[in-house]
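Here the complex is missing one protein chain, while the rest keep their positions.
What follows is subunit A.
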Amino acid sequence: MEKFKTLTATAIPLDIENVDTDQIIPARFLKVTNRDGFGQNLFRDWRFQKDGSVNTNFVLNQPQFDGPILVAGDNFGCGSSREHAAWALTDYGFKVIVSSFFADIFKGNALNNGLLPVQVSPEFLKELMTTIQADPRTKITVDLEAQTIGVDGSNHSEAFEIDAYKKTCMINGYDDIDYLLSKKETIEAFEKTLQAY
C-alpha cells in the first residue's frame, strides 16, 4: 500500500449527495479478475452519454477542474461492498475523498487502498464546495499527521478524525494482513478455546 502523509493540491467538486458504488463503478464492469484499469470506467454513466459521447456537464469532464482530491456530497460510497469503487477512484488518480459522511464499507475499503477519506462538518464541506467552484485553482492541504484539512491562503481549516491504527497504517503503508499474520499464534490459541464454534 502507498504511504500517505500530506497532500497539497487542487480538488474536484462533486456536489451530489448519496453517491453510491453503482455510480462510482457500474456492475457491468466488475467481470474482470484483477484490480487494474477501473479508472477508465469511474462514474461511467455520468461521464459518458449512452452513445459513448462525453457528457460535458459532468464535473470530471470540465477542464477547469482537476486534481487528486474529490470533494463530494453527504453519504459518499453507500451501497454495495465492491472494493472496485475504491480501485476505480485510485486508478483515476484520486488520493483523498472529502465528504460530510461516508458509508462504512466504502470507508474501510478506501483506507485499505491508501485512499484517505476525510470526514468534515456539513458547513465546512459547503464552504469547500463553493470555494472550489468559485476558483478551481484553489489549493487544499490535507495533513494526515496533524489530522487537518485547510484551504491554502486562508484561515479556513478543520480537524478530522481517523482511527489511530488506520492512521499509522496509512502513514507507513502497512496493511491489515501484515498485522494479522503477526498474530497467528494468538489466533490459533483462540481457536482452541472457541467453545461455541
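Definition applied: contacts are C-beta pairs under 8 Å (C-beta built on N, C-alpha and C of every residue); 3 or more make two chains touch, one makes a residue touch a chain; residues count from 1.
We take it that contacts and distances are computed from a predicted model.
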Original post:
Absent chain per UniProt: "Sarcosine oxidase subunit beta", "3-isopropylmalate dehydratase large subunit", "ABC transporter ATP-binding protein" or "Ring-1,2-phenylacetyl-CoA epoxidase subunit PaaB"?
Top reply: "3-isopropylmalate dehydratase large subunit"
Original post:
Pick from A:Cys78, A:Val96 or A:Val151: which residue touches the chain that isn't shown?
Top reply: A:Cys78
Subject >> Residue numbers in subunit A that touch the chain omitted from display >> reply: 15-18, 20, 22-23, 26-28, 30-35, 45, 50, 73-75, 78-84, 86, 101-105, 108-109, 112-113, 163-165, 175-177, 179-181, 183-184, 186-187, 190-191, 194, 196-197
